[in-house]
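Here the complex is missing one protein chain, while the rest keep their positions.
We call the chains A and B, going by the order they appear; numbering starts again at 1 in every chain.
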Amino acid sequence: MATILEDSKYDPQRDLKVVGSNPVKHDGLDKVTGRAKFGADYFLPGMLYGRTLRSPHPHAIIKSIDTSAAEAVPGVKSIVTRDDFPEIDPGTVAGEMTRTAMAREKALFDGHPVAAVAATTDAAAKQALKLIKVDYEILPHVIDPVDAMQPDAPILHDYIRTKGLDEPSDKPTNITERLITEMGDVEKGFAEADVIVERDFDSKPMHQGYIEPQGCVAEYSDDGQVELWCCTQAPFVYRDRLSAILKMESAKINVQQSELGGGFGGKTGFYPEPVAILLSKKAKRPVKMVLSRNEVFRGTGPVSATNYTIKMGVTKDGKITAAQGHLVFQTGIFTGSMYFNGPNAMFTRYNFENIHIESFEVVSNRPKVNSFRAPCVPQIVFGVEGVIDELARKIGMDPIDLRLKNAATEGYTTVYGETLGPIGFVETLQAAKDSEHYKSLVKDGEGRGVAAGFWFNRGGETSTSMNIAPDGSVTIITGTADVAGSRISIAMMAAEELGIDVDKVRITMADTNSLGFNRVTAGSRTTYSVGMTVVDNARQCIDQFVKRAAEIWDVPEDAVVYENGECRPAGANVGNFEPLTIADITKQTTMSHGAVTASASMNVTGAGPGFGLHIVDAKVDEETGRTDITRYTVVEDAGKAIHPLQVEGQYQGGAVQGIGWALNEEYVYGEDGRLQNASFLDYRMPVTSDVPMIDTVIVEVPNPRHPFGLRGVGEVPVVPTMAAIGNAIGNAIGVRPQSLPMSPPKLLEIIDNRNS
Amino acid sequence: MTELRYEAPESLDGAVTLLSGGGGGKILAGGTDVLVQLHTEMIEPDVIVDIKNIPELKRLSEDGGAWTVGAAVSGMNIIDNDAFQTAWPGVCEGVALIGSIQVKGRASIGGNLCNASPAADSVPAIIAAGAIANIVGPGGSREEPVENIVTGPGQTSLAQGELIVSFSFPAKQANSGDCYLRLTPRTEMDIAIVGAGVNLTLDDDGTCIAARISIGAVAPTPLLVEDAANALIGTKVNDAALDAMVEAVRAACNPISDKRGTREYRIKTAGVIARRAALKALERAQAN
Partner (left out) sequence: MAKKVHVTTTVNGDDYEYLAEPGQTLVDVLRNNLELTGTKEGCSTGDCGACSVILDGELVCSCLVLAAETDGKSVETIEGMADGDNLHPLQRNFLDLNGLQCGICTPGFLIAAKALLERNPDPTETEARFWLAGNLCRCTGYDKIVRSVMAAAEEMRGA
């Protein structure tokens, strides 16, 4: 069915009427009136309330679980433990997913689920949890990834052997993989350099920090069908993974996505959903489970912590000749951090010829890490862009000029093997240089920093369908979750293609029974990929409008053209026909020919990479080490901004998440391996009064592979943030911090050391 | 939890009776700490005693310059009172830092004190102000300086059945000023790493004749640091005096290292914050 996959017909001269404007989001009204339904907002008749018992120990053998006293609590209808999950071998993808949902042989982190209860009231479920007796044999634990790599570290899984070693070892280890990413000859590159800088860096886990805790309602019917309502970035992925761990056919599991109250990568994998399904199966009633905030922090995926070294060399005239990295990524208790994004993206935006990166992924007693915008990239860019700034300072070059001098352009082949098409990095850097912010004087007592970032952007499996109602209005069914307002951008692209008003288009987020497979909303793929399929849908529908108009007029199809929402004769010689609107056609032909509909399923390729540069002014209180961000500008290439306010919102939101990660957010563990700050109060995400307005500059270098030229904009905005803030702080206090977060105690120590 | 009762007595006697019976009565004022403790099962009381329907607990009044602030008056009601704000700006600064607007719509000084956190923001401010807690209990009523109430994290000197009715603030002296400042990583919604309340009185030629300095989050309880006050009394609150005050503050600190800050960081910044608070209090005293 796909017609445009390899030929988008991107036309720079096209006169756009809808794309580039800012209509009110179609999901907006329900969201400002309280009508929008999120994960916790579903109720079914007879619904029970589910609660989870979690391990207080970071590492312990579960010798036995006694649920008898809990079963006796009035109102308790079902209890689920490891025994209710199908046996799946450890060390497999499904084996690790099922062990994330519910501990089996061992509890592997503080907060690991060990049992769950469904009862007629939440209070009864909580009461029952207290009566479940779990006999633990406590084992030594390890939290820090570097500690976990040591030869004497407790081994967390007996099946892990490090992949990618030069000499394979059969010794159990906590290092899942070693990866070499390289091009050219770094030794030769360093030999050509006039200045070489090498620095160590580290970062702590942070949490995606979505405001909506995971929430779901599951209903298991006696014939083995499952209905699941939940907040998810990935309804189809949830379905297929649930199928794998519950050993049920995918077609028997129908996942209905709710509105999503923030995910940022954190809702790409399930947590309470399989447990709720099994509780429902046993109780024969629907079960609702909503996590508490404490459970969200302790039990759901944070971001990878890192320890790493960056070494780079530059000539006196600003040519960076070699770039090297030694990287350690903490993946939590199971592999799957997507750490390879780090080495692939960390230097990509520059035209380096000589790169060598050695990366390790390490397990430790924390929840398995989950995605967060540009997984495993921003925390490494923090170091890379700090070293680049230091190189610029040492050779006396403006930091943006050094980046311009080394900027990648069309035709450069990256370290991961992609030859870049038309990209907007140079234009982004130039726009930053020309920005009011960069041209302004730095205020007394403040420091200014810049940093650049890159993200691949993604495409992937995408299905949509379009239905034209008899009155000419349009509904679109999508299955790639809307996590922040992509529906309006998609409706706009459909309206543009159909030549109609965007208010004539409505989008429904499908359940998994209603549409073909859609990949997760992640990696800045949604507006791009769904844009491709809906434009395809629209073109299919236009073909049908033309056919039907030709039939109505009794002329050949090629005598009919479609423009501005109407079919009209291609020329005067065709005949004197009044133009037919979509409604004219559908009113006349739906009864005879059936509805005009279209569907498309594609594996969308051709996502154009995104680049950004952030400019930050920061002020540091030299007596306390507290940092205030006083001015912030995001400059980024969107390819084409479909809905500019939405694009700005992505830029601004990414920047402020990065401000949190830069200054305060981190997981704090005690000696006992328990998370100490599992609350918003102590986790310290930025509040309204912590940040200034975030200025934005939208650069538009079109992606020729997309009908409207767009590039994804979801990931890049967070990539350079901590680096830019680090560089601003470095310029304010004279020493560039190397450890995230750059919290007040750490900065005060740097200032005190500088002074002494 | 299943045994929990909710009671909202309308008199002090009623409250004392409820709190005296058995061991499991918990006072509910604003509830901003108690309800979190209840729902995370840190406490499992038999009865919640809501004291907000008792008139004495909700009083906010002035008599000859002396103020009485009911223990359950909400933070927003306190800081919205212009006359009280004028009299005790430092106390209002402390109250204004008790959580968000939403939290201050409920939270009270009585609750902030009796929750007995070393980091409670209003407490150093009211200790510096010289506030007295008016207490009732099964044995009648008594008065106690605020600095004697908190005895350790989560612990108070109140006997079973006792509750704080109100706080008495002395009439403000001429040429006096107070200030409360704290240090937090965020601008709002945070727990003090250190806090400092300073209340100074000057004579006509600007010499400090009285001072009270209280610091929070640097010891198991909020501290009234007499050595720090003495370092300022008799001086013009010049740099040398402030240096001595800072030294006394740091000497008094005995903090823990925890998720909110290390011991060393707290001791160091306690001096910084106390100095800044003293300078602001001085400015106010000079303006009065």
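As a convention for this text, contacts are C-beta pairs under 8 Å (C-beta built on N, C-alpha and C of every residue); 3 or more make two chains touch, one makes a residue touch a chain.
Nothing here was measured: the structure is a model prediction, and the numbers come from that model.
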Candidate in contact with the missing chain, chosen from A:38, A:416, A:438 or A:577: A:38
Full-complex contact with the absent chain, from B:189, B:208 or B:252: B:189
Sole residue of A:94, A:645, A:668 or A:735 that reaches the chain not shown, by the stated touch rule: A:645
Positions on chain B where the hidden chain makes contact: 1-6, 8, 28, 30-32, 35-36, 38-39, 48, 50, 52, 74, 76, 99-103, 105-106, 187-189
Hidden partner chain, residues of chain A it touches: 22, 24-25, 27-38, 40-41, 43, 123, 208-213, 259-262, 264, 290, 292-293, 483-485, 645-646, 648-649, 652-657, 679-681, 685-691, 693-694
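By definition in this document, only the chains that are shown with their structure count from here on.
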Geometric centre distance via CA averages, chain B-chain A, whole Å: 44
Complex contact set, residues of chain B against chain A: 1-2, 40-41, 183, 185-191, 193, 258-262, 265, 268-269, 272-273
Touch list for chain A against partner chain B, complex: 123, 126-127, 294, 623-626, 663-664, 668, 676-677, 680-682, 684, 686-687, 689-690, 743-745, 748
